[in-house]
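Removed from the display is one protein chain of the complex; every other protein chain stays in position.
Take a look at subunit A:
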Amino acid sequence: MTEVVSIASRVSAHETLRGSAGRGHIRIDGVSIVFGSGRAAHQAVTSTTLDIRPGEFVCILGPSGCGKSTLLNSIAGYVRPSTGEISVDGEAVSGPGPDRGMVFQQYSLFPWKTIRENIAFGPKVGGRSATECGSIANTFLEMVGLTKFANAYPAELSGGMQQRVGIARALANYPSVLLMDEPFGALDAQTRLMMQESLLNIWSEFGTTVVFVTHDVDEAIFLADRILIMSASPGSVIADLKVPLARPRSLEVETSEAFMELKRSCHEKIRAESLRAFQQQAQ
């Protein structure tokens, strides 16, 4: 491919980068999720109702095992709610689909595909031409700063780079919703901070709705417009907090008074909830 062609296609792809803006309205209506049946039945999520606005960045925060992944997976369409309904932009979710991009914690790239092929996978199975796939791949390789690694295999990349590819791969379908399940949970602290900043940059360019699961309070506050705190067994949303921090945010914000205030309040809610769960178990 000549340089002229690739630049031209990159420009046209950039124009559509905000194509997802205005879409991505998630409605969760009275959803509860039960695994198993009879005696072995386990309620992972209890009657949850939520409304997530287009373009909103929402963090779901809660301790391990409280049902965060289950709730996210039900939006993704991997798990069917036992009761209630989920819709995105008015359309009921009935299974996984390319309108909802998913980023997993780790090891989710196709190891036998190069970075370029991984990123172009969505457009390719969606029936786009090879040329289109190529230019989309270039756009997103550049966006996550991995153009140099286009022809490498995932195993040759560090954990942080692999997650950047995972984000690029999900976004290459121009989804209206980006679902992320502790995507930085397996990274070291330094890389993690860098990834958070670069995710915010990407999101501000993209404008897609993001639902981000984490158990790290700092991460949730730094990233989100809105934090949903989940309680343990049975999982339900016990607090819905707005994050009053201006954007664009940089890491300095983490030492601001507003940040500290919110952090205190999150910890308080989580502690009260843990205590309640603990007493419940003791009875």
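Just so we're on the same page, contacts are C-beta pairs under 8 Å (C-beta built on N, C-alpha and C of every residue); 3 or more make two chains touch, one makes a residue touch a chain; residues count from 1.
Note that in this section contacts and distances are computed from a predicted model.
When the listed names "Alkanesulfonates transport system permease protein", "Nitrite reductase large subunit NirB", "ATP-binding cassette domain-containing protein" or "Succinate dehydrogenase" are checked against UniProt, the chain not shown comes out as "Alkanesulfonates transport system permease protein". Of the candidate positions A:D51, A:E156, A:E205 or A:D240, contact with the hidden chain is made by A:E156. Across A:R169, A:R192 or A:H215, the single residue that touches the chain missing here is A:R169. Taking the whole complex into account, subunit A touches the unshown chain at residues 76-78, 95-98, 100-102, 104, 107-108, 110-113, 121-122, 125-126, 148-149, 151-153, 155-156, 169-170, 173.
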